[in-house]
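Selected chains from the complex are presented in situ; the others are not included.
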Amino acid sequence: MTRPHAMDNASPIDAWRLAHAPWYRPASDEAECFAAAYRARLPIMLKGPTGCGKTRLVEHMAWTLGRPLVTIACHEDMTAGDLVGRYLLDGNGTYWQDGPLTLAVRHGAICYLDEVVEARNDTTVAIHPLTDARRFLPIDKRNELVAAHPDFVLVVSFNPQYQHRSKDLKTSTRQRFVALEMGWPDARAEAEIVAHESGADAALARQLVELGERTRTLAAATLQEGASTRLLIYAATLIAGGMDARTACRIAIVQPLSDDADLCTAFTAVVDSMFA
Amino acid sequence: MTRPHAMDNASPIDAWRLAHAPWYRPASDEAECFAAAYRARLPIMLKGPTGCGKTRLVEHMAWTLGRPLVTIACHEDMTAGDLVGRYLLDGNGTYWQDGPLTLAVRHGAICYLDEVVEARNDTTVAIHPLTDARRFLPIDKRNELVAAHPDFVLVVSFNPQYQHRSKDLKTSTRQRFVALEMGWPDARAEAEIVAHESGADAALARQLVELGERTRTLAAATLQEGASTRLLIYAATLIAGGMDARTACRIAIVQPLSDDADLCTAFTAVVDSMFA
Amino acid sequence: MTRPHAMDNASPIDAWRLAHAPWYRPASDEAECFAAAYRARLPIMLKGPTGCGKTRLVEHMAWTLGRPLVTIACHEDMTAGDLVGRYLLDGNGTYWQDGPLTLAVRHGAICYLDEVVEARNDTTVAIHPLTDARRFLPIDKRNELVAAHPDFVLVVSFNPQYQHRSKDLKTSTRQRFVALEMGWPDARAEAEIVAHESGADAALARQLVELGERTRTLAAATLQEGASTRLLIYAATLIAGGMDARTACRIAIVQPLSDDADLCTAFTAVVDSMFA
């Protein structure tokens, strides 16, 4: 588990350095592509479904490349001030405090905007000069242009399955990024991940991965999503901690997946057939 | 009745410690499942209808596990500042005040977000790093990453019957939680609860529970909800205090349930048949 | 007429004490039911049409029970700060000022939220912990939990005829209250009220009440409301002050009721037939 230190006032970027090497199991050539794009300082977009490992890849690359990682979860109520910074007031008047994006730009961190499609227009537009030849961040409130540190790169993620809903990335934003498509790991890789993260043995991990795949097949028929790797790890963790397998699968897989009684019955039947 | 102390400036978390053991009557294995998930520090989601006892379960577990309980009722006008904290001003300039979520994260409380589906996107997104391997809370306004206390766990609730309306939990949020489904207690358990909470005798409690079930059957036919356990307790309390049973049922059960004249007449007929 | 004193800084709740006993004429058992619910400290909801006497009942009960009465008219622009309080600034920095709800909670007043269905979600949610076993008011901005004074009770009102429009009370809110249904007083009671409030003699009051009932019959046919008791009192007051009865009915009853020329003609014909 990788956990940042609490903030040290001496250098605020240090709070964003990873303390331990994250465990990462490559699915394909995504790490090499990321590294090559980083060497050319090209902006990177990670495309893929919920829980397929986008955050984990970015943590792995930040560790491997030796850069701090500033992660910002985008949402529609986030303002430009949340990203860039703001003036605060103390007894001597106002002083400026850099926001997380500005920190990353000044100190050469990798800045990861998670689910960028959720951001408002002012955020999307603010990153344009950081993703072309200009490589600077204008801070309107200070009349300052912050030239990006040579090691800075912007990484964004989005889930194409959500894109067809209300929001979409404009072409003028989208064509600023090299894009890496990510999918579910294959069964063998996923079992390794489940075992590693939960402490469960390999046989149980393989069984849970098979269960996960059957929920995905079932769910697809109803246009929903099946169990993510995360949920399989939850179930494995509970079983490894002594819980009955069917109870663990009920609360960590079946109930999180759906509120529909028929679908839950179908998922439960699958669980029962595997852990009779 | 469990009531927190008023806030003590010495340690603001103490206001959120329960003063007395809450009375709790288990319906199934929900307490064991909650405890196991807590031991693994997995985030927990409670699913169930209005008044089925979700808040009571969380209070029971907080008492049993010896943790403070910070309860936050979610709504669409709640801002991230309401959760995380804000700068206040005194004669020496601004100073920071932790919000209730930050308090819980720093001090290892159980943080309970009631009706999480009502929250805005910025709230839902703010809890993501608290519910995966990162376990930290970013405070953008301070450029601080608060590492969660080892005893901290996030609990959320939602009512699946409301979910099909305008709001829904995104899959990327939902699959971060172990889920416990809760329903109405059975008749015997409900009668015990009504008697315990109201001070009424067992016979009256059983009679009111039967009345409650008949309102639920009637209401279901009109796509509405029947009397919650809370309303049965209200009626029992009034009768125990000396009120005529039919009057108590009229003001504590029939009138709160509906404004529709026909439905009220039907409910009243049921009351009359039971308390002739 | 009951009128609060202007605010006395020594104890801000004193501004909300009634100075005189309000005149109240019971319609049914509403006062007994209110008193019994208050003795058990159950939250109370008053249901009924415009001007049927909900405010008057609450004033009567506050006087009878010897409690201050804090009345808050709900509307969709009211913020939680308007209810709970806010920080103000003076030469020494910010200081906290309780809002009217907090005042009532601390000092054991009856707090009356008029037309609660008009309030925003943050208001509706803020009252949840005050209407269950917890009986406290969380003040997020201060990290304070205010335990309710033992004499505090919350009373809300709403008009079921408006409910079917755009807004509705959620079941999880509604089932927190004992509900008293109120309707128009009968003709004899209404005539007593009109005579008492206007100073008019009993014969005129009876005549105006009959006029009021005929407008209600007429209006119902066009899906509108007829004259409230208040308008009858206005007409009686003007006549008692020397105005011609037909002029008084024109400006106090016909014109306030409608802008539709045909409907006004019909109302006028009724007036003319009674005050020829």
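A few remarks follow.
Should a chain be cited, it is by its letter among A, B and C, assigned in written order, with residues numbered from 1 in that chain.
Note that contacts are C-beta pairs under 8 Å (C-beta built on N, C-alpha and C of every residue); 3 or more make two chains touch, one makes a residue touch a chain.
No experiment lies behind these values; they were computed from the predicted model shown.
With respect to copy number, the whole complex recorded in this structure file holds 6 identical protein chains, 3 of which are shown.
Keep in mind that, in the parts below, only the chains that are shown with their structure count from here on.
If you sketch which chains touch which, the chains link end to end in a single open path, with no loop closing it. Remark: the per-chain Cα centre closest to the mean position of all protein Cα atoms belongs to B.
At the subunit A-subunit B interface, residue numbers used by both copies make up under half of all numbers present, so the two copies contact each other through mostly different positions. Taking each chain's centre as the mean of its C-alpha atoms, subunit A lies 30 Å from subunit B. Chain centres here are Cα means. That of subunit A falls 53 Å from that of subunit C. For subunit B, the set of residues touching two or more other chains reads 89, 92.
Residues 1-7, 12, 15-16, 50-51, 55, 71, 73-78, 82, 86, 88-92, 97-100, 103, 114-115, 118, 159, 162, 224-225, 227-228, 230-231, 234, 237-238, 241-243, 247, 251-252, 255-257, 259 of subunit B are the ones touching subunit C in the complex.
Contact residues on subunit B toward subunit A in their complex (touch as defined above): 29, 33, 36-37, 39-40, 42, 45, 47, 79-80, 87, 89, 92-94, 120-122, 124-126, 128-129, 132-136, 138, 140-147, 160, 163, 170-172, 174-181.
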